[in-house]
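Of the protein chains in this complex, all but one are displayed in their positions.
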Amino acid sequence: MSETATLVVSCPDRKGLVAALASLLHDHGANIREAQQHLDPVDRIFSQRIQFDLADLDLPRAQLEELLRIECGRYQMRWRISYSDRAKRVAIFVSRFEHCLYDLLIRHRLGELRCEIPLVISNHPELEPIATQFGVAWRVFPIDKQSKAAQEARELELLERERIDLVVLARYMQVLSAEFIARYPERIINIHHSTLPAFVGARPYHQAHERGVKLVGATAHYATSDLDQGPIIAQDVVACSHRDTVEDLVRKGRDVERMVLASAVRAHLDDRIVALGRRTVVF
Amino acid sequence: MSETATLVVSCPDRKGLVAALASLLHDHGANIREAQQHLDPVDRIFSQRIQFDLADLDLPRAQLEELLRIECGRYQMRWRISYSDRAKRVAIFVSRFEHCLYDLLIRHRLGELRCEIPLVISNHPELEPIATQFGVAWRVFPIDKQSKAAQEARELELLERERIDLVVLARYMQVLSAEFIARYPERIINIHHSTLPAFVGARPYHQAHERGVKLVGATAHYATSDLDQGPIIAQDVVACSHRDTVEDLVRKGRDVERMVLASAVRAHLDDRIVALGRRTVVF
Amino acid sequence: MSETATLVVSCPDRKGLVAALASLLHDHGANIREAQQHLDPVDRIFSQRIQFDLADLDLPRAQLEELLRIECGRYQMRWRISYSDRAKRVAIFVSRFEHCLYDLLIRHRLGELRCEIPLVISNHPELEPIATQFGVAWRVFPIDKQSKAAQEARELELLERERIDLVVLARYMQVLSAEFIARYPERIINIHHSTLPAFVGARPYHQAHERGVKLVGATAHYATSDLDQGPIIAQDVVACSHRDTVEDLVRKGRDVERMVLASAVRAHLDDRIVALGRRTVVF
Partner (left out) sequence: MSETATLVVSCPDRKGLVAALASLLHDHGANIREAQQHLDPVDRIFSQRIQFDLADLDLPRAQLEELLRIECGRYQMRWRISYSDRAKRVAIFVSRFEHCLYDLLIRHRLGELRCEIPLVISNHPELEPIATQFGVAWRVFPIDKQSKAAQEARELELLERERIDLVVLARYMQVLSAEFIARYPERIINIHHSTLPAFVGARPYHQAHERGVKLVGATAHYATSDLDQGPIIAQDVVACSHRDTVEDLVRKGRDVERMVLASAVRAHLDDRIVALGRRTVVF
């Protein structure tokens, strides 16, 4: 397979958007391999994802990007482009629960996730051996009220130095500050252990057990300064019953958390997500 | 197949419960066909469902019930017994959405629901032809603030006269009064069109669309005076995406509502449910 | 919402396909509302579905179709176009099981299926009242070995006279002849009560029970002359257990059959399906 580029655009709907991009790409030798588009019926926002071959592109990438800048500017489009030969760099944040960390590292090793994972950050020391087993650098930043601002500053510096594109909160039990989140808009994915908006806040499995629900689930979303309110990327559930204790719900939930988080991370890495305010398009 | 009886008991856990009931039944010729029991780990409430053959029972049902009354009294057991040759009588309440009504009537016709359905009650006249097609009596009780108490009284009178065992609220868009509900404790099943506790209250599909969730669902629960808070019997979900408009969510939701409501009604008719406060055991 | 057209094309992959169609539509005032395309990685077949507004189209439909004929000819494209104001006409074939028939008629009544259903055909007389209740014409063609060819001829004549676009075999227990099927290529949808290729042939629920599987399901596919081998459109399953008798599997299966068949019919009516040999693209 040759290398590909993925172009993702969004803007208020207008005629000629599709034709304009298709022509621009065609005129320069880009063969479109896969494309999806969506018109949000409420907000009238158009969004599109185009994946095309780079093999016969007749101009350098920088020039193509310059042409896209001009063309997208004409339509007030937000746009971004990525290339299959330039893997995104991911930092995983984790606290004491290891299942999501293991899951992402194993999937990466199996080739399921198109990215590099140069770094795991934690506020606790326990899980270091896991990062080490997979050959990933491990850094601990213990955090309490006093130290939070300073530690986050050091984390951000590290993320910058490592040129991190995506932060994955794999059961990281610290709330990030609004300032931190603002530095990685739509580039921090969190996993919450309930099907939001049900059981917002702490100890959702305990809440679920007390309420006697027949399903538990998980939600992956982009982190925003508004806790548990960010745009949802993926959700799933598993059936439960009176036979399940809280511990059983935690166990069943782990499987859903892993699946849902991995699915959201894959979608992000494959540039399938467009965040439109509180909602997402996942092509 | 011979006729069977189903005995459902619950009480604070104590030794010897299982042996006591098994011996009593065995001593009088009852062959146990199926049994499940559960010990709630939080409340230490024991519950059990026993289905047994009546073919070789060596005493009349009334005498068996008298023995059960004595035995269950010794253990402070709540108990109830039902017989496969005595079908429960069900009244369906409906407003203007027909999908759950149709679904229950068709399932009944196909033999999926062990019950009689002598009566459909509505606060609107539109769906009469459906009841008529299936040969079920149809009664309209229009309700507004002024008339509510009087109309509910007439409904209750009718339910009594028809010896109704179970009321099914099949998308009935009127809130029943606390007095009405108190007359049929754990015998009124409601379908709510969200996976409670998410999207409590009105227009859950609109709420779900606005929030951008990736799943919509439904919840069947026993009605209590606390709206949308009754013990949950069954829940399920269906995946949705950015491609789904509110109308699509409503459509997808209809399928889940039908399935979840039918499943809860079946469980009730088969005497599989024990309500323990806010939670249910569904054997 | 204004009226829309849906264009579906497929052909061996070649550069410029997307741009060519996008430009042609754009040049004549068609605003693309939704589009998906797919490149089959094995056969290198490109397929695309484009839905566009007709409101500002600057030429008559016939002329647009003529332009498409020319353009698609240049690329050896198979193509078809449909219009939202021209509903497809569907004939339902059924034998003695009513659940799929009921389901389609109710969904149609609820506005879920964009089509007309002018006709139900059966080889048995029993289900006539259902068609009648929904105001649909009912015709019986009893079939045995001797009469089969003649009866099918009469059925085909009737389908032609009624300008039927799609035949839905909603648990129709007669095998259609190869000649019949050849008259409606990729326009006959059948529901098989197993997840093909498991349990090909007769009595799949009995086979499933005997084999002790933990899932039963259903498959909707286009009918081909090769029985149970046509391109699959939709499949789903439901969990089962040792507690389920064959009758329970039949009951659970009915729900899956209804859902899967309706899903396939909707996809066909919305022109979302491209059949590529033994496989389908369902956009």
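Letters are used for the chains, namely A, B and C, taken in the order the chains are written, and counting of residues starts over at 1 for each.
Throughout what follows, contacts are C-beta pairs under 8 Å (C-beta built on N, C-alpha and C of every residue); 3 or more make two chains touch, one makes a residue touch a chain.
All figures in this text were calculated on a predicted structure; none of them were measured in a lab.
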item	value
Touching partners, among the displayed chains, of the absent chain	A, B, C
Chain not shown: contacting residue from B:S2, B:S23 or B:T132	B:S23
Touch residues of subunit A, complete complex, unshown partner	98-99, 102, 106, 110, 112, 133, 251, 254-255, 259
Subunit B, residues in touch with the chain not shown (by the definition above)	13, 15-19, 22-23, 25-27, 29, 31-39, 56
On subunit C, residues whose C-beta touches the chain left out of the figure	38, 40-42, 195-199, 209-215, 217, 231-237, 241-243, 245, 278-282
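Heads up, the rule we're going with is that only the chains that are shown with their structure count from here on.
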item	value
Chain nearest the overall C-alpha centroid of the shown protein atoms	C
Centroid-based (C-alpha) most distant chain relative to subunit B	A
Subunit C residues counted as touching two or more neighbouring chains	none
